[in-house]
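What follows is a single structure, and I will ask about it in a moment.
Missing here: one protein chain of the complex. Every other protein chain is in place.
All chains are identified by letter, namely A and B, in their written order; residue positions are counted from 1 within each chain.
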Amino acid sequence: METKRIVEALLFAADRPMTVKQLQNVFPELERPDSGEIQAAIEAIIEDYRQRPVGLCLVASGYRFQVREEMAPWVSRLFAEKPPKYSRALLETIAIIAYRQPVTRGDIEDIRGVSVSSNMLRTLLEREWIKVVAHKETPGRPALYGTTRQFLDYFNLASLSELPTLQEIQEIQEFEPASINTIQSDQEQSENQAEEEQADAPVAASIE
Amino acid sequence: METKRIVEALLFAADRPMTVKQLQNVFPELERPDSGEIQAAIEAIIEDYRQRPVGLCLVASGYRFQVREEMAPWVSRLFAEKPPKYSRALLETIAIIAYRQPVTRGDIEDIRGVSVSSNMLRTLLEREWIKVVAHKETPGRPALYGTTRQFLDYFNLASLSELPTLQEIQEIQEFEPASINTIQSDQEQSENQAEEEQADAPVAASIE
Partner (left out) sequence: MNEVTVEAATETPPLAIVCGQPYQDLPKDLYIPPDALQVFLEAFQGPLDLLLYLIKKQNLDILNIPIAQITRQYIAYIDMMQGLRLELAAEYLVMAALLAEIKSRMLLPRQPEVGEDEEDPRACLIRRLQEYEQMQRAAEEIDRLPRQERDVFTVAADVAMIEIEKRQPDLHLAEIMLAFQDVLRRVEQLSHHHITREPLSVRERMSTILETLKNADNLVFSALFTVSEGRHGVVVSFLAILELCREGLVEIIQSEPFAELRIRNRTAAG
């Protein structure tokens, strides 16, 4: 019984499909259920969710909870909204990777002076703008990140050498203070967005 | 009935908490349920999941499905990365901002007695736990910081009022004029203790 509850929690929380074996391995060795018990738990969970709009499915690399296909129109509407804006931190991170590649997360943190969240790197990896090009032979073998073909394509560049040089960037800074205003107005814009969100707040309050 | 199924699917598909209003907006205008209907659906879903290892919870930015707390030890075994630990300095800073907001950096420094590093504020801003809510109309127009809904979400709180209550501050009694005597006797006392302290002194010295 407890095994089933644990398996259900694991399948919901995992960010990837899980095989019976992988589920088994989550348990400490001494209390590890055999594969039959895990399989039985899975069957029972599938049965429990039969009537619900989400269900447990077997895909190539294991079991995962999925939203049922007939809910597709609604889910699409959910994702059709305006995309969020990238944070300043994320922009700096992609800039550092572009100009200083190959770099480790630690290198980026050194340059930026603050810690870099895993989420930020995940976002960039998911967008396929960066990739792991190798691992550095230092303790922990940290991943070395570089930019991808897709990154260049997105910005319509044939190669990284078409990125403005550091020299040119410095010059922009000196001769075109206007461009800095552009960014500032961007920032204000996102602050306005924050205010829009504020407008939602009373709603959240009324939920209580 | 169908509303409930759709709401359940949306809450599972969304990668962020959803407010009643946001859930409503997913429906096309003509078939949009009123907030009461959404709220009823939410209550029914909460009830349906009461016995399950995952459940629907309300946090500051809306409703989200999460694993029940008692399952956390199992789920954390899924992830190789250890959860981040936060330094005392960071926790004290966020506590001061949370309880005393809006505060300036100077206010935080006054309470903690040490300077607050810019990196720490940047880290908190990047994590989106704090934001600049306004600028104080004093020389230098220092930024006034406040906490965000993401901060509350992270700590599983629906509103600031759910923060732990502060321990009460003891009433300060008026000092009697006689306190000067007390001080003097303090001094004598400390004179005596000075010898005891001598014993400690070499330690402090040897640390140098």
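Please note the rule applied: a contact is a pair of C-beta atoms (placed from the backbone, for glycine too) under 8 Å apart; a residue touches a chain by one contact, two chains touch by 3 or more.
Keep in mind that this is a model prediction, so the values were computed, not measured.
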Residues in chain A touching the chain absent from view: 12-13, 15, 54, 57, 64-67, 69, 71-72, 75-76, 79-86, 88, 91-92, 94-96, 98-102, 110-113, 115, 127, 133-138, 141, 144, 146-147, 154-155, 157, 159-161, 163-167, 169-170, 172-173, 179-180, 182-183, 186
Chain B, residues in touch with the chain not shown (by the definition above): 9, 12-15, 54, 64-67, 69, 72, 75-76, 83-84, 86-92, 94-96, 98-99, 110-115, 117, 119-120, 123, 153-157, 163-164, 166-167, 169-170, 172-175, 177, 179-180, 182-184, 186-187, 189-190, 193-194, 197, 200-201, 203-208
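Everything that follows uses one rule, which is that only the chains that are shown with their structure count from here on.
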Separation of chain A from chain B, taking each centre as the mean of its C-alpha atoms, in whole Å: 23
Touching residues (chain side chain A, partner chain B) in the complex: 5-6, 8-10, 12-14, 26, 52-54, 65, 67-68, 71, 74-75, 77-78, 87-89, 113-115, 117-118, 194, 197, 200-201, 203-208
Chain B residues within the chain A interface of the complex: 5-6, 8-10, 12-14, 19-22, 26-28, 39, 52-54, 58, 60-63, 65, 67-68, 71, 74-75, 77-78, 81, 119, 122-123, 126-128, 131, 149, 158-159
